[in-house]
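Single-structure report; data block below.
Rather than the whole complex, this shows some of its chains in their spots.
For reference, chains read A and B in written order, and residue numbers begin at 1 within each chain.
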């Protein structure tokens, strides 16, 4: 039995959640308990400007096909695309319905990501998980936490795994070192775990962003130390590390390796994957799969 | 089978939605899958000052009769007019109940269009679709998105096609190029699609509004390129292009042609139609029908 098989049994999950996570982790992708997800909510979060680098990527069909071809463990989309595009490929790749989202247009100072779908929508569409963006540290956190509670309870009731996009955001975060600091990502992973995430998606922390962060984060930490701590802070919530903005491949693969070494359940890379042409995307995916394969028995 | 017949089958629609859209697209107007709608919510949105150009247009009876005579595929009105005026003409032209709306009086800085009717009201009145105005980019977007979710879910439950008036609005939009820029209209179409619109109504984009828009929208684009991109951004949500304020006929017909060439499902022209006398209105409608007829098999 791999570490992850054991891990699933230790999470205190309901039958439905365990069945769906098992399907994602052992019946798709490498099938070894390590996973790679394709997020495709940028059309809402950033707008279609993200698709100019590779215009084909503006078409949800193209992306879903890419997820199937690349052997992803899941694709995360908003409700509108799930309803109109997933049915062609239903069952071929697990569906994660993203339940909230916002645009990049108004200020992020009081960031709050409102609902646009429910766990019941996800059940209706045959999804295997739902996603929720929680803006850690936002002045609007009281609305966010309460929103989140309703998702957590619905997900519990319906046996649906709950993935939390744990994103530090807002004026107070900016005043304490910014959204990528070790302090804020570390805290974010812990909060997702405290509030009941089954899986938590974090950005790779930048321990060298030390201006204005509280002690002890103003000390020196390596990337590996930081990602180790973040994954440990998530406790029994499984961790996905995000690719973020498109960056140099070498650096990105290095972070992916560090993440898996630290015990992440997997990777969730979007723009890094589809902001290049089709074949280049699949080549990168191949490299990521290799990293996953190396770490599956950790 | 025309492109649109095929299109309806590819949308993953529920039976009720498909039945009602079929009625609108194939049993009214030209019956060829291309459609022309008459919006009549200006009495609320702008006030009766819009009717001074053609006082007869202040009377809802006049407008509904015009929709019947002009062979429109639908007329969009607020609940009060739907309740008190549509019964005379029930069934003669499809009814679209606009579910929200606001006045032009308070500032648009934090634009939010509150509900004044529900999908159940629309069902009760025999409507074939409902309309919802979504203010893209407004600082009040968190309320707007949540409101919209309830409409989307009710529309799904009751098999009612959902048309989204996707309007960029508010301080942040103004700071990034304004409500008609290619950037904001492009983004608006995508958002409507991401959030679950069956049909999306957009204004024709103005790619020459480039001040303060983000890259790559600060580059040069033709009108045709812009409208092509907007319609592609809507994915499987069908697109209606709006006439907006009354403008010169030639320019307007040109935009209509460009829209249909880009793959729009149809046109939605209000003030351009009824802010002239009765016969002139029908003449213009005739010209629009001709454009629709030319593009039905694209």
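FYI, contacts are C-beta pairs under 8 Å (C-beta built on N, C-alpha and C of every residue); 3 or more make two chains touch, one makes a residue touch a chain.
Small disclaimer: the values here were computed from a predicted structure and weren't measured.
Copy number for the full complex in this structure file, with 2 chains shown: 5.
Throughout what follows, only the chains that are shown with their structure count from here on.
Note on chain placement: the centre of subunit A and the centre of subunit B lie 35 Å apart, centres being C-alpha means. Across the complex, subunit A is touched by residues 11-12, 136-139, 141-146, 148-149, 152-153, 168, 170-173, 176, 183, 186-187, 190-197, 214-217, 229, 232-233, 235-237 of subunit B.
Interface residues of subunit A facing subunit B in the complex, by the touch rule stated above, are 41, 43-44, 47-49, 52, 58-60, 78-81, 83-87, 100-103, 105-107, 112-118, 121, 143.
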